[in-house]
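One protein chain is absent from this view; the other protein chains keep their places.
After this line comes subunit A, so read on.
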Amino acid sequence: MAGTLTGGEPAAASGPRPVPAAVRTALYAAGVVARRLLLLAVLLAAVFAAVELLPGDAATATSERGETAADLAARRRLLGLDRPVAERFWDWMTGLPTGDLGTSARGEPVAGLLAHPFPNTLLLGGLALLVTLVVSVALGCWAAARPGGGIDRTVSASATGILALPEFVVAVALVLVFALWTDWLPAVTLTDADGSPASWRMLVLPVLALAVPQIGWNTRIVRAALADEAKAPHIETAVLDGLPRHRILTHHLLPGALPTVAAGIATSTGMLLGGAVVVETIFNYPGIGSVLAGAVTDRDSPVIAGVVAVTGAVITGVLLLADLVRAWASGGRT
């Protein structure tokens, strides 16, 4: 009935005509999310299995030296380590949808252990990602403006140089110069009563330490994507038409390079979160890096899995966003 009344438009399910774009995007996104969630579950299972394979367990790691075998057995029972790993994993997974991340080997709720550190790491990683994006796009464009020119060569060479620097080298250098020698910025991050950094100035150095190597990497990607795009016929036409250089950049070059740039930035998310472990240690930044590292030492599966779950969720989200950006940007042309 509806079909005939609306001027011959067939119902979505019955006709050969494709579903509307919004629905298609939503379905696509749902499919991607489902696949990524499955991947995350597999990853979490791998975490439990890997901790199981490490020598020692949480009971010995959190015991005091000299506890007898009976004490250790009691501790193992207390922590539920006497049950098979699959059972413990299943218990942990079934708590996950309700936000229950289990209990640490020292009896603290994992959700509580992550409550303050995780938002702090997101803040650090988010700011670093933003700085990376802005600076590398700016540098990439600047270098691409005159291919082969002095600026291009300088930017490209320094980008290669700094991308080879590990975060801890950058971090230590930043502390030395800006905190210990000049006293311009705080050397470490201290928290106040609400568990977040006591001052924005404490964020500057850790964000830079994380962003600098990623800026190196992404500047090269932006520069290369712009160079590729510049070879496209429609750009040559625009140049021949005498359009101003900045207009070509903003209206023709950048949109074309966007999918590649988005993919590059998305890969940086994982690198940033990984680098955060190192950078947080050096700056005593109150994030999940410290939680994770300690948990591995303690063979504390629920805590490790908790960290993996929340970071995995964030990375999944960012990758999804990047996919959507690419789909949208290249939608008209593929």
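For this structure, a couple of remarks:
What we mean here is this: contacts are C-beta pairs under 8 Å (C-beta built on N, C-alpha and C of every residue); 3 or more make two chains touch, one makes a residue touch a chain; residues count from 1.
By our rule, contacts and distances are computed from a predicted model.
Of the names listed as "NADH-quinone oxidoreductase subunit J", "Heme exporter protein C", "Succinyl-CoA--3-ketoacid-CoA transferase" or "ABC transporter substrate-binding protein", the one that matches the UniProt record for the absent chain is "ABC transporter substrate-binding protein". Between the chain not shown and the residues A:Pro20, A:Gly195, A:Pro244 or A:Gly317, the one that touches is A:Gly195.
Across A:Thr25, A:Ser63, A:Ser158 or A:Ser330, the single residue that touches the chain missing here is A:Ser63. Of A:Leu54, A:Val177, A:Ala232 or A:Ala313, it is A:Leu54 that touches the chain left out of the display. From the options A:Ala74, A:Val239 or A:Ala313, the residue with contact to the unseen chain in the full assembly is A:Ala74. The omitted chain makes contact with subunit A at the following residues, 54-56, 60-68, 71-72, 74-75, 78, 104, 106-108, 113, 116-117, 166, 168, 175, 179-180, 183, 186-188, 190-191, 193-195, 273-275, 277-278, 280-284, 286, 288-300, 303.
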